[in-house]
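What you see is the complex with one protein chain gone and the rest in place.
Let's turn to chain A:
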Amino acid sequence: MLQEFPEENIEPLATGAWILGTGGGGNPYISTLNLRRLYAEGRRVQIIDPMDLADDDMVAVVSLMGAPLVGQERLSDPAQLARAVEMMEDYLGKPFRAIMSVEIGGSNALSSFLAGAMLDRPVVNADAMGRAYPEAQMTSFAIGNLPMFPLSLVDIRDNEVIVTRAASWKWMERISRKVCTEVGSTAATCKAPRTGREVKDWGIHYTVTKATELGRAVIDARARHDDPVQAVLDHEGGKQLFRGKVIDVVRETTGGFLRGKTVIEGIDTDKGSQLELAFQNEWAVAFRDGAPVAMTPDLLCLLDTVSGGAIGTESVRYGQRVTVVALPAPELLTSPAGIAAVGPRAFGYNIDFKSVF
């Protein structure tokens, strides 16, 4: 059964997605503007429950790929995402029943909506991360060892590429990243198509609802002058790790990623302590006074203490008053295969995963 996604849910979806982006995934502002304009033109998005997919339904997995900074100049265009999907249909010779986003965290949460609104195809209430991660092999589909090809990639200048085969998820990441860089570090992609069965077995389910409701909880708390950070914790069953003020931000780019750390000095009950949040595009590990206290795949979110809004690894800055919270990760990510793909060692930290939950 399909359910219309009402216009008033766009803002909550964006707010929730930005929090679930755990510092990465890009600010959803541009995508939100695009979706609002499509709605203003009269287009609408229908949401489909993943469990309502037939086993042999085909599902498109879309994402905008590239550097967030380039996205601020070369504003994304929904037509490109739609084109990536159509290209894949032409290649496969069969139509997609529905569209889903590769990640619910950050701006890509809205990518499936943009393509869905353009093509009048429903959006699956699921994604492949339950958050945001930087690389293709860090998805639930990769953890499930599903096929990683083909992949279609569209550049705004009429350059279109299909990667027909790749030896592994990591190879697919390397090849597609290379093409993306060549066309200016921004491109619309349609990842390896999924069957309804695969989405039912390996998708992270109901994350569209989760992001929307989370965002609404924050927006409502602000309107009531309640504590929006508490609203995030209550809604997600999260844990507050630390409250304080950003006193240092160190960034460096290595291997195409923004790496670095943010140091937060404690206030209130955390006075006298420091929390160091290490990041690789997303927040990866939290060290309290030198000892790791929380880490991926648990979701580490840096929130503005007053507004409850998410703060990204690219926009965090000195002096901000922040609260660090941990939210539970999707079960699949904390399985042994999940830890191998997205645990601390996958990001170069030589520590064993220990959940705060």
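Note that a residue touches a chain if its C-beta (ideal position, glycine included) is under 8 Å from a C-beta of that chain, and two chains touch if they have at least 3 such contacts; residues count from 1.
Convention: contacts and distances are computed from a predicted model.
From the set "ATP synthase subunit b", "L-serine dehydratase", "Peptide/nickel transport system ATP-binding protein" or "Hydantoinase/oxoprolinase family protein", the protein name that UniProt assigns to the chain left out of the figure is "Hydantoinase/oxoprolinase family protein". Checked against the hidden chain, the listed residues A:P78, A:P122, A:G196 or A:G215 yield one contact partner: A:P78.
On the side of chain A, touch with the chain left out of the figure occurs at residues 30, 33-34, 37, 66-70, 72-79, 156-158, 181, 184-185, 245, 247, 251-253, 256-258, 265, 267, 281, 314-315, 317-321.
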